[in-house]
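Missing here is one protein chain; the remaining ones are kept as they sit in the complex.
Coming up: chain A.
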Amino acid sequence: MSWIPAPVSRFFHRTSSPPHFYALADRFIPWLTVIFLLLLGAGLYGGLYLAPTDYQQGDSYRIIYIHVPAAWMSLFIYVLMAVMGGIALIWRMKLAEVMLISSAPIGAGFTFVALVTGSLWGKPMWGTWWVWDARLTSELILLFLYLGVISLYGAIEEKRAAARAVSILALVGVVNIPIIHYSVQWWNTLHQGPTVSKMDKPSIHVSMLVPLLLMAAAFKFYYLIAVLQAAKLELLKRETTSQWVKTLLEKQA
């Protein structure tokens, strides 16, 4: 990679070395947690208390403050995983493999949350817990993709080989992402269309929009904390016999 300037490539090499990354994660997690809690507190206060009741949906609409950010995260994390998969396949970078597999349970969690909260919102508003329409079905497929990544990785003993298989699965599954995003425009459905991404004129009032964006930001920081915790575990599991783990154990004892 001669076209990458030397200091940048040195930075990446150092950061992606397991002991350095492990120490860096430890240093960042407290700060990320503080920011996450502040955003979460502000978002919940704004969304559950300050924001006015919806004139059509009453207070049931307050589910939006977790449903929409969770659904955004379910797509965002999958795209990240596909990018990590690409990096892992091309450059054989260990840290990309670790980040990919560490992201999967968090993405699966957010997908599950999006589906369950959507169901709990759909019952009072649509009169049904579930419809087999394009949006709901493609989001359910996303959950299966996440679970597929987790179980495929678990099924292959040799972890470098497992990571390669999982990278390919993550890359192939990414075709589902635009399908989920555009499903409400391409097909007729009970699910409402986009409210926020119509940037010229979002069809949501500011007092309702601000808490939504705060919650979305909070979930992003949550993801960073959770993925670092999972990556620390995965690194330790993979490198139990290496020198830096021995040093780490000696320091703790």
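Just so it is clear, a residue touches a chain if its C-beta (ideal position, glycine included) is under 8 Å from a C-beta of that chain, and two chains touch if they have at least 3 such contacts; residues count from 1.
Please note the rule applied: contacts and distances are computed from a predicted model.
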{"item": "Chain left out of the displayed complex - its UniProt protein name, from \"Formate dehydrogenase subunit beta\", \"Competence protein ComFA\", \"Heme exporter protein D\" or \"Putative ABC transport system ATP-binding protein\"", "value": "\"Heme exporter protein D\""}
{"item": "Which of A:Ser16, A:Ser60, A:Thr137 or A:Asn176 contacts the chain that the document leaves out", "value": "A:Ser60"}
{"item": "Contact residue for the chain not shown (choose from A:Gly85, A:Gly109 or A:Gly173)", "value": "A:Gly109"}
{"item": "Sites on chain A contacted by the missing partner chain, in the whole complex", "value": "48-49, 53, 58-60, 62-63, 66-67, 70, 105-106, 109-110, 112-113, 116-117, 120-121, 123-124, 222, 225-226, 229-230, 232-233, 236-237, 240, 245-246, 249-250, 252-253"}
